[in-house]
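Complex shown without one protein chain; remaining protein chains in place.
Take a look at chain A:
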Amino acid sequence: MKDTIESIVQECMAQDVSIGEWMLRREVDRSGSSREQIFGRMQERLHVMKQAVRDGLSDITETESRLSGGDACRMHQYNQNTAPLSGPVISTAMTAAMATSESNAKMGLIVATPTAGSAGILPGVMVSLQDNRGVDDDTLTMGLFAASAIGYVFANHAFISGAAGGCQAEIGSATAMAAGTITELQQGTPEQAAHATAMAMKSLLGLVCDPVAGLVEVPCVKRNVIGTSIAFSAADMALAGITSRIPCDEVIQTMHTIGRDMPGSLKETAEGGLAQTPTGKEAARRLYQRPCTL
């Protein structure tokens, strides 16, 4: 029997534990490793995320394709010099997400969360919660366990890659994981975390995967950035006591159905969407003129 969000929430309530704690215990049971070892492995991932943000912020170069790069630094300066409209929590998260996704595009070291293409969102919200709300590393690490529990349900009941289910499966899953995680880290109940997850996912249903020239840059970097603000909005709603009228597992099932019905041209093949705009096609032509050499 595959775990569902509903079954996880029920077990958390029965055992009076958080979603993160539930996932950590589950990993101890399935792997046979000690709690300390598993916690340490997850914390190592948090450290890699934070380093990727630092690297990305100080790097103003463009990528080899010249389709992205340098924007995290621009965003960071804007945050320093003005009071950004979206406030410190969201603007820090946006900047950190951008730094990570830009690092990723430049072959920097990142943590796939759940994929490399969506690797900016969770680090973005983690760094922002630490900088703006003083959440410490150990608590953030527990947050990563919560995120992995949510992602694990998405992965087993729907998809987590653009090639399989469109961008809704990649940016959508990552944003939904982040929304639930923020809710839990802000003392929301497991049930509230499930609602935040559902609300974030609902707002990204149907999003297609259409990377220009097949590269994880356009529109990917900015979708990571905006994913953070959707995650915070969904978490705020859930913490206010607002519920998703469609239960989380039904939303995940819907993502699966939509992804299955999505044409192949909109699943990472660069044969549709933004990749096929005049500008997108021009970029692809500039980058890849490669006849068979065999």
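We take it that a residue touches a chain if its C-beta (ideal position, glycine included) is under 8 Å from a C-beta of that chain, and two chains touch if they have at least 3 such contacts; residues count from 1.
Please note the rule applied: contacts and distances are computed from a predicted model.
Taken from the listed names "2-oxoisovalerate dehydrogenase subunit beta", "ABC transporter ATP-binding protein", "L-serine ammonia-lyase" or "4Fe-4S dicluster domain-containing protein", the protein name that UniProt assigns to the chain not shown is "L-serine ammonia-lyase". Of the candidate positions A:Gly124, A:Gly151, A:Gly172 or A:Pro219, contact with the unshown chain belongs to A:Gly151. Across the entire complex, the residue among A:Ser65, A:Gln130, A:Gln168 or A:Gln186 in touch with the chain not shown is A:Ser65. Between the chain not shown and the residues A:Thr4, A:Ser18, A:Ser103 or A:Gln168, the one that touches is A:Ser103. Contact between chain A and the unshown chain involves residues 2, 23-24, 26-27, 30-31, 38, 41-42, 44-45, 48, 63-65, 67, 103-117, 119, 122, 144-145, 147-149, 151-152, 155-156, 160-161, 163-164, 177, 213-217, 287-288, 290-294.
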